[in-house]
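Here the complex is missing one protein chain, while the rest keep their positions.
Right after this comes chain A.
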């Protein structure tokens, strides 16, 4: 009997997969051993692959220990490729799973980087797979042990060496497997992923007699697909939160458009419009022979009573979700936001951006009205200025900002703001003295000085411009 898999604690003790069980038990007498259950593992892996559909419409289990995720066109919904992986790692950790992950142009390169790369989270730059793979051992190319052994005997230990070796003799000796794997990893050969879908997922598909490639044709098909999907949603009393439109091209590759909505939607017009706006990001290549619309994420959506003209309901909040959906899908989720006041005296910490629809339901609480005038624009970070002032509590006579000298005609202050020592120990003595000043031309500025002008511990007396009225 041999060890099929070892957890982190076991690996720390020097045990690894493939080791005879007797040997391992000799090393660690009180070893906990469980029978391997490959069928259950495969089932769990399929479940994990289905769980990963939250990231992308195309995921597939990769037995025995991996999951493929095709993230083409999906990364922007999660703030980019690296943030997406960090998020995935965090979500996995919540399920008590540890994982290594990588994104690359090709499945082969991502497979190699995830298993043999030096970092647990790796993102290979577009086109950088040959370079990234070069230092990895040849095992990284998904080769069987015999081939790896043979390659090593020839002195080909690294992928880079294999890539430089003459292809003819290699193919004669090892067959075309190593070179195919190398080409798949570097992107010279294509490798499709066979995706999984949970059975209850709504999916509608249209195949075409002739390949289509024009935006008008896509628009027409989108309307049909969305109409069918919405009819199914209506039967189930649900609305879509995420839609994936997969374009199957004649060259057996796919293009994916993924959109998200702020709340469940089954409005055909709205959904079709969101998809239409992303058509321009699709490269139809030589033509698209089939399109399918997948709804990986749906939520219950009840019917709502619309008040008629005879009984206008003034309290009903304006529904901005359609507008916000369109802006989010065009610009990215982090570019559309609302401001939430934060309880802080430090001006730059007194606001926080939150996703645009988060506050729609309960209505945003307003910030407390400040007794002192506050500027309309806040410079973040504050810009240093050269100022002349009498210590400790006189406003500056003049200051120079961006090489322009401003003579001060009017001033109000100081308004003292203390550091938040209860949150940040290094601000225990910090003090800012704010002044509203007006220059000779009537332009108003918000200046502050670090320190109270008496005790050097409170700040080094530098002046900053923090805002403009």
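Here, a residue touches a chain if its C-beta (ideal position, glycine included) is under 8 Å from a C-beta of that chain, and two chains touch if they have at least 3 such contacts; residues count from 1.
Just so it is clear, contacts and distances are computed from a predicted model.
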What name does the UniProt record list for the absent chain among "Sugar ABC transporter permease", "Transcriptional regulator, MarR/EmrR family", "Non-heme iron oxygenase ferredoxin subunit" or "Damage-inducible mutagenesis protein"? "Damage-inducible mutagenesis protein"
Using the definition of touch stated at the top, determine which of A:134, A:163 or A:378 touches the missing chain. A:378
With respect to the chain omitted from the figure, which of A:179, A:336, A:387 or A:431 is a touching residue? A:336
Residues in chain A touching the chain absent from view: 318-320, 322-324, 326-327, 330-331, 335-339, 341, 347, 350-351, 353, 356, 359, 363-367, 369-370, 373-380, 404, 409-412, 436-438, 440-444, 467-469
